[in-house]
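In what follows, a single structure is set out as structure tokens and then discussed.
Here the complex is missing a single protein chain, while all its other protein chains stay put.
Chain naming follows the written order as A, B and C, and within any one chain the residues start at number 1.
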Amino acid sequence: MRLLEFQAIRLLAEKGIFVPKGVLVTSPKDLQKVSLPTVLKAQVPVGGRGKAGGIRRVEQAEEASSVVNELFDSTIMGHPVQALLAEDPVEVSRELYVAYLIDKQANMPLLMASSAGGIDIEEVAKKTPERIIKKYIDPVVGAQDYAIRSLAKALEIEDVRAFVSLIRKICTIFQELDATLLEINPLAITSNELMALDAKILLDDKAAYRHQELFSELESEQKYLDRRHKSRAEELSEKRQINYVPLGGNIGMIADGAGTGMLTLDMIHDAGGKPANFCEMGGMANAEIMQRTMEVVLADDLVKVLIISLIGGLTRMDEMAEGIVRYVKDNDQSVPIVIRMCGTNADAGIPMLREAGLDAYEDLATAVQTAVQQAKDL
Amino acid sequence: MRLLEFQAIRLLAEKGIFVPKGVLVTSPKDLQKVSLPTVLKAQVPVGGRGKAGGIRRVEQAEEASSVVNELFDSTIMGHPVQALLAEDPVEVSRELYVAYLIDKQANMPLLMASSAGGIDIEEVAKKTPERIIKKYIDPVVGAQDYAIRSLAKALEIEDVRAFVSLIRKICTIFQELDATLLEINPLAITSNELMALDAKILLDDKAAYRHQELFSELESEQKYLDRRHKSRAEELSEKRQINYVPLGGNIGMIADGAGTGMLTLDMIHDAGGKPANFCEMGGMANAEIMQRTMEVVLADDLVKVLIISLIGGLTRMDEMAEGIVRYVKDNDQSVPIVIRMCGTNADAGIPMLREAGLDAYEDLATAVQTAVQQAKDL
Amino acid sequence: MAILIDENTRVLVQGITGNVGSFQAQIMRDYGTKIVAGVTPGKGGRKVHGIPIYDLVEEAVQEHQVDAVISFVPARFAKDAAIEVLSSGIRFLVLTAEGIPDHDVLIVLRYAAIKGATVLGPDTPGLISPGKCKLGVHPHTMFMEGRVGIVSKSGSLSYEVGRVLTKNGIGQSTVVGIGGGPIWGLSQEAVLQMFEEDPETEIIVLLGEVGGKLEHDAAAFIEEHMNKPVIALIVGHTAPKGAQMGHAGAIIEGEEGTAASKITSLERVGAIIAKSSLDIPELIKKKGI
Partner (left out) sequence: MAILIDENTRVLVQGITGNVGSFQAQIMRDYGTKIVAGVTPGKGGRKVHGIPIYDLVEEAVQEHQVDAVISFVPARFAKDAAIEVLSSGIRFLVLTAEGIPDHDVLIVLRYAAIKGATVLGPDTPGLISPGKCKLGVHPHTMFMEGRVGIVSKSGSLSYEVGRVLTKNGIGQSTVVGIGGGPIWGLSQEAVLQMFEEDPETEIIVLLGEVGGKLEHDAAAFIEEHMNKPVIALIVGHTAPKGAQMGHAGAIIEGEEGTAASKITSLERVGAIIAKSSLDIPELIKKKGI
């Protein structure tokens, strides 16, 4: 889960990290609570919003009101602006970058910092990677102060004690909340303290069960503020936590593995077809998940043909067949279904499909060609 | 620091471990708060109090009153009883023993348990050591559930889940509070839960700085309840946190190392003398500590001669000499002082002593013989 | 022998009484894998398919020599179970669970390194050495004994390619799924190295997806360390940028993550690029294998 800025900042503040005084603005009338001058920051879950006009400093009431209205009418990188964080402006003498994350190359937590903080950090990383300082942390002993002091030295920080205290807090949050990324950019050095002016936090969805209360609170806030238009299929997939990516074509696709799912898409494309979506059930799918996944994919009215691409390892084809047959029986639907089925218990699954009047191909290429042809014929 | 039972039990209860309902009784009038029947347990910091008559079950008010008075008038293994823990009696179906401690042989945390819990556990450990189950815990990953389940199996525990939850709590307390021993004996299996009926907790004094509030609260409780007679020297040594053990003889002894301190005592003894105390300053002693230690040891009126046994490694003899000279100048005292001085900066220290009219021996045996002779002559 | 496992590997199945564990244990046993024991807390003393079950790994290793463990323990309990295996001194662990929190995986992998053990996965189908040993959930009828080594980030893709090869009479030495999640133990490079050194492997098929920079690392490794031919198939060239197509590993990260950029890297170091699974048999035959 990616936190919105105001959520991340609130979380840091709760743990004792200095942040600017701020107010969340979700409608123009919230402006009453805002003291001027202020910095209005669009709460959208994407980077680069500053360059896209999503951060605006306003001095007077009239200006504030018109900028707020303007922002609420705008869409930043695909995200309609639903909320603004209004923060008191801060006098900054230096802008640093700090992050704690799981480095997937080294399989180690990584503490990272740069004296070139601010909106251009990605450029810095690309052009002058030596300006990004990295310290791997051994997870069995955690981040020790010497590693933090080493960063402080590289960043030429004067108040080392304050920096060590801040980074320790970051490490604690990272550990306690199962974060996979915790980034403060910029970390501002003001006249008398270190202050987080923007933060990005990714929490591990796989660990949500350990932090149920926090996750559900953050999620419901995000849902409340997210007014992007969503198709029926998208809404259904979110509700059912099914991995579904709409692609705009007319051939619906369900796979039981990400690799074969992508291969199937590639093959549809190469055969001249247009995939309507990517949808993968994961290795632990059963009959019910199969059935519910079909409901999601077929909720998309653009779908003219559905291809189900199955090559069970962990997934059992008898269970998949049961789910497909149940769906077909329960729904009065007319979209033709092309099934590729092989692998674990396919000997049991294929007869079940046949009995329900459905056919199954053993070969993926044949199944794809059939589906693409059917889509063209319709 | 060794916690009194009621402190340990309170700490466990705060962390969600079941304990009997109880009331602390520090005077007979506290009996009003106690519901009958009850079990009265003398709060003394020693094991084996049950066998010494320190645990009494009473049924009626009259009996309770007389037993309370009797206990408050008694001394258990050298400790006058100043407080009782009055607990509701518990129906027990089995008594277990569990402990988490730092094993000094293996340099590893050790989880230990026995199905033979109760007052005879030390006998069990001696006679049938195989009935004590041990699981070493790797400190870089901590106690995992499988290790706890392994104990549960050896103890033939039915409600494994409750046991795992309890031991996890113990491990957390152990870790968070820098405990070196956390023992529950007996851990009672009652009709519907696991309950700690007695607990022994040792906290690491070296880590007191990490838990200042807790340590000072526990300490002040203990001081309030400790009415043992203490000599002036003992009180002073506690106040100054100086390692001082009274031994009853007439030759006071101060050393700058535990090993040479004990060797000096052995030599005094072998030469026919009687040590008044053991007192070691530790490797980081300076002039002030030297001076204050002399104040402690010479607060004992029995001391007729003082031997100061110094063989500086970390300790600097110039600093020791400064402390001795300062003491002698500041105090109008008549006890003869025999000094053995050699080692780091002795070349500077010995002249300082001589200048103040004090003499110093380089050889320990000579110093001891001199001191013993002087004590005999007085 | 094949890499990592062979017909003599003695296997313990952790989580053997669950739906998946029990079902897969039977398939592996029937395939010929030497399963010597199973572990499920609370089920000790029983048997599943004739395999003795223990409550604890320490009990199983007292009774049996164990060379490898395949774990079907659910994600929430996987860390505890993995540390149990590593603490018992077993040196090879296959972690099938999907959805283990990343912080748990980090500790397990670090602890494995401390203990000198190898972890395959998590979120892996495991591995199969056709005709010798199956330590995973592969649909084994799609595989046959031979001389092609397959290493894949995706389980399903390795089945697909195995199936196509087998249909064309081309057998495999060992087929390894390194794991679908964002972090995993045994690396692609380590597997490539084993294939390079394995006398029974003549050619390697490397299967990848869009996202991450795994194949760039593989390309660097191939350039420096590999003499045997490598055929690579990267799926997802039609995936739109930025869309997450299943595995967290398959997020397109800048230019490096695109299929095209991966293919370029691999081509540069002499790997043979397959456009689709169907091309692979022909490419292998061209190499005279």
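Here is the rule we use: a contact is a pair of C-beta atoms (placed from the backbone, for glycine too) under 8 Å apart; a residue touches a chain by one contact, two chains touch by 3 or more.
All values reported here derive from a predicted model rather than from experimental measurement.
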Subject >> Partner chains on view for the chain not depicted >> reply: A, B
Original post:
Taking the entire complex into account, which one of B:54, B:186, B:257 or B:323 touches the absent chain?
Top reply: B:257
Original post:
Which listed residue, A:13, A:132, A:160 or A:356, touches the chain dropped from view?
Top reply: A:160
Original post:
Of the listed residues B:7, B:180, B:222 or B:237, which contacts the missing chain in the full complex?
Top reply: B:180
Original post:
Where the complex has a chain not shown, which of B:88, B:204 or B:226 is the residue touching it?
Top reply: B:204
Original post:
Which chain B residues would touch the chain omitted from the figure, given the whole complex?
Top reply: 102, 104-105, 107-109, 138-140, 175, 178, 180, 204, 206-207, 209-210, 243, 245, 247, 255-263, 265-270, 275, 278, 280, 282-284, 311-314, 316, 342-344, 346, 364-365
Subject >> Missing-chain contacts mapped onto chain A >> reply: 138, 140-141, 144-146, 149-150, 153, 160
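Going forward, only the chains that are shown with their structure count from here on.
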Original post:
For this structure, which two chains have more C-beta pairs in contact than any other pair?
Top reply: A-C
Original post:
Which one of the chains is farthest from chain A, going by Cα centres?
Top reply: B
Original post:
Rounded to the nearest whole Å, what is the centre-to-centre distance of chain B and chain C, using the mean of the C-alpha atoms as each centre?
Top reply: 55
**OP:** Go ahead and note the Å separation of the Cα centroids belonging to chain A and chain C.
**Re:** 27
Subject >> chain A, residues touching no fewer than two other chains >> reply: 140
**OP:** Can you tell me which residues of chain C touch two or more of the remaining chains?
**Re:** 107, 111, 114
